[in-house]
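There's a structure below that I have some questions on.
Removed: one protein chain of the complex. Kept in place: all other protein chains.
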Amino acid sequence: MKSVYLDHQASTPLLPEAFEAMRPYFTEAFGSPSSLHRFGLRVRDGVKTAREQIATLINAESPDDIIFTSGGTESANLAIKGFADANERKGNHIVLAATEHPSVINSIEYLEKHHGFTSTKVPVNAIGQIDPEAIRAAITDKTILVSVHLVNHDIGTIEPIKEISKITQEKGISLFVDAVAAAGWHPIDVQSLGCQLLSLSPHRFYGPKGVGVLYRSRKARVTSLIHGGVQENGRRAGTENVPAIIGAGVAAEVALRDMGDRIAHVSRLQKRLYDGMMSRIKFIKLNGPVPGPDRICNSLNWSTEFIEGEGQLLLFDLHGIAVASGSSCVSKSLKVSHVLSAIGLDHALAQGNIIMSLGKDNTEEEIDYVVETFTKIVDRLRTMSPMWQEFQEQKIDSVISPTGIGQSFTERAASVSGKPAH
Amino acid sequence: MKSVYLDHQASTPLLPEAFEAMRPYFTEAFGSPSSLHRFGLRVRDGVKTAREQIATLINAESPDDIIFTSGGTESANLAIKGFADANERKGNHIVLAATEHPSVINSIEYLEKHHGFTSTKVPVNAIGQIDPEAIRAAITDKTILVSVHLVNHDIGTIEPIKEISKITQEKGISLFVDAVAAAGWHPIDVQSLGCQLLSLSPHRFYGPKGVGVLYRSRKARVTSLIHGGVQENGRRAGTENVPAIIGAGVAAEVALRDMGDRIAHVSRLQKRLYDGMMSRIKFIKLNGPVPGPDRICNSLNWSTEFIEGEGQLLLFDLHGIAVASGSSCVSKSLKVSHVLSAIGLDHALAQGNIIMSLGKDNTEEEIDYVVETFTKIVDRLRTMSPMWQEFQEQKIDSVISPTGIGQSFTERAASVSGKPAH
Amino acid sequence: MSDQKEYTLYNDTVMDHFMNPRNMGDLPEADGVGEVGAAACGDIMKISLKIRDGKIEDARFKTFGCGSAIASSSMATELIKGRTIDEIKNFSNQEVVDALGGLPPVKIHCSVLAEEALKAAIEDYEKKNAAVAK
Partner (left out) sequence: MSDQKEYTLYNDTVMDHFMNPRNMGDLPEADGVGEVGAAACGDIMKISLKIRDGKIEDARFKTFGCGSAIASSSMATELIKGRTIDEIKNFSNQEVVDALGGLPPVKIHCSVLAEEALKAAIEDYEKKNAAVAK
């Protein structure tokens, strides 16, 4: 069976170069970087190199501005809670985009619940973009931090960070940028972005899992979230995950070296996939910006009308194609992705959601196979769908291409479903 | 040059079996366990196996009681802060041993500083043992948690956990046991220990870095410390460090299989090292219990009089021998290990501290080389030491074998040093 | 992937009913039709029944929903063929879960949906019959 991986926004395979660099750190250079003997010092040296490689990827002022954590989630937690802890004298209000990742939203909710913080979620437009002026309007004299991601993890929207940082700098407020969905696939320069905090997750660009990065400019104070020893200059306790840090460094170096090629390659595939899907599938809608300057080069988010996302995902999987979905059926909480809600997507369309994210090793043939397979999947699931039938019978209308024949799928579903959520 | 690693309490090399088990999870089975396609499901399956292997090592009631974190430090943080968060309605007081690891002490300090908690540090005796009755006496009606490690990381003392858990169970209080310095080198059965929370760190028993374990009985509620997705049943957000989790499982399985042999081997070496040091070096003192039932089998903590620890460590290193030290000179904070202070060790003896921790691959020849080397190091450093000279000139006395000739090293040092700490 | 094991989200029975659904479709001259929706996740299930002599002669389903919703409706329509109306009134989602060899905890509601669709179809039948009887 074919095997086509289109879920690079979930995780990517480790780069062979990164694996080779990591290998000696498992069994040979296994010391703890805190140790003062050679076993420790050798490892300390490796970590230093990795810190430099990461700093170079994002043009940090200094490698000392790089804090290694256990992952993108911990980095966001540290950026938000660690910054809040160090700066709560200055204020207790945070401004964030409504479409931030749960690691950001839930960290802020924690501060609201336990540390007397309040927050303002700034809405986004129909393609997920935030209006910098809405950020300005949300800032109060209690605001200490603004949190806006560089790229949305679900719908691929690139946010206008430079415009936002103009405002935060003017107001003397720090800006945290979650760049997890961007790093490796989009040039990042923390100095020109004008942010004081930025997170990334190496396993999203062919680095290993188990390591995350928080960039922190010397202008922004952050206190530790995980307490214990004085690793990472006292900002993150615990024996370092040395092999992963080494791999992250190599992945960063290669990502920077190959960035242009990778972007060119996946952009081409993205275009081909977009064109294929749009021309072959009826009643389908792209969520987020069209491929181009407002969209990250490696992902496409689809809503296919009259069918549900998990079924699509399962059938893709049975054809050897790995994709993701923001449908409620694939989430443990039975809720559709809050990002899809935030862009005001019709609930039924959110249910029909599929996310495809491309990588450097995908090919044009794979893309064509995906489009081909998708046409079959859609036909099959529509045959099973009571809603498709009702649309055919003109009892309900399409949301994507309304014909004016009646109520929409979602309106109809609401009338059919009379019970509260269980 | 010879290379003798005697710092297994800092970290251990990864087991080749564990490395082989991890390998496919880097480049081939690289999916995220949250993904619903095969790439994700395969990985999910591997994580499930690892959870079972860990549960078996410590005889947990169920694999569901195992939470994977990023390391021993995070596990301690989650045990303490996560438990405190979930139980603060019940009370806000924590009892701990004075000799706990900084990850425990600093987590509790954080709760004191930010969440209105108070704590009572229970002192230990001269070999680092805690009196269960002192725990009982420290418990108030506000106490929700008692935290006592199974084995001390510095001086190897085994604590009477079963006696302590009798008290906590009687009082209906939860018990957290930091077993990081014990796991893999000492049988652990959470059910017979009677603790509700227990942490361990696989890189201390030939597993990988970047993964930690928190055992949590269903009787103890713990809320998440790192917020975001619903990984680890909502108790630890963030994409799992899959390869490390896989390696941890294998290391746990092998540790359980080989536990008897490993303990027998390092106990033998421990005895040989102890005998060699005691017979060859004058004015030397073992800190913590003598080898036997009160002491972990794989470490020895020494104080050598009239000389300082970092110098010893450096000279050992120049002879290819890797050791640790609790001397202030090796710590970034310029403080001697709080454990050595807690056992009431003379400050100068704490300065002369060296910690040797054994592993399964050490040999008798290595032990003999270490003892031989140590005699040379001691001679050399004593020749340089003004204190040794003064002892020879009978101006100061020995603390270890007092002759009654005058003030001790520390008393003398205090009189020589007139200035406050800088 | 080099390893030979097949990794699927659901067990073999569920996967089989998802991939090869039984009784999928419509009954042109159905005696009772039930269509229900799960407010929780937005799934929609429609079951059509052919009833003769107080017994289920034939059943069909259409479902908008996840794999387990499709499998639940497939299994439910299989299970009830030949049963009496009273039996259907006592039908419990647990039977679907058991016949499917279990469902993940968050997916149990899919089997509830099948039970509800079935009962809605019976209700529809009885309403129609009552109307006819009047």
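Each chain gets a letter, A, B and C, in the order it is written, and its residues are counted from 1.
We adopt the following convention: contacts are C-beta pairs under 8 Å (C-beta built on N, C-alpha and C of every residue); 3 or more make two chains touch, one makes a residue touch a chain.
If you're wondering where the values come from, they're calculated on a predicted model, not measured in any experiment.
> Considering the full assembly, with which of the depicted chains is the omitted chain in contact?
So, taking every chain into account, the missing one touches A, B.
> In the whole complex, not just what's shown, which of B:Ala126, B:Ala264, B:Met384 or B:Ile405 touches the removed chain?
Missing-chain contact among the listed residues: B:Met384.
> Going by the contact rule already stated, which one of B:Gln53, B:Asn92 or B:Gln351 would touch the omitted chain in the full complex?
The single option touching the absent chain is B:Gln351.
> In terms of residues, what is the contact footprint of the unshown chain on subunit B?
Contact residues on subunit B toward the absent chain are 3, 306-311, 314, 317-318, 327-330, 332, 334, 336, 347-348, 351, 383-387, 389, 413-414, 416-417, 419-422.
> Which subunit A residues touch the hidden chain?
Within subunit A, the residues touching the omitted chain are 24, 28-29, 36, 38-39, 41-42, 44-45.
The rule we apply is simple: only the chains that are shown with their structure count from here on.
> With chains as vertices joined when they touch, what's the shape: line, ring, star, complete or other?
Looks like everything touches everything, fully connected.
> Quick one: name the chains whose C-beta contact count is the highest of any pair.
So the chains sharing the most C-beta contacts are A-B.
> Which integer distance in Å separates the CA centroid of subunit A from that of subunit B?
Averaging C-alpha atoms per chain gives centres 37 Å apart.
> From the mean C-alpha coordinate of subunit B to that of subunit C, what's the distance rounded to whole Å?
57
> Can you list the subunit C residues in contact with two or more other chains?
1, 8-9
> Mind pulling the subunit B residues that touch 2 or more other chains?
Each of 28, 36, 38-39 in subunit B touches at least two other chains.
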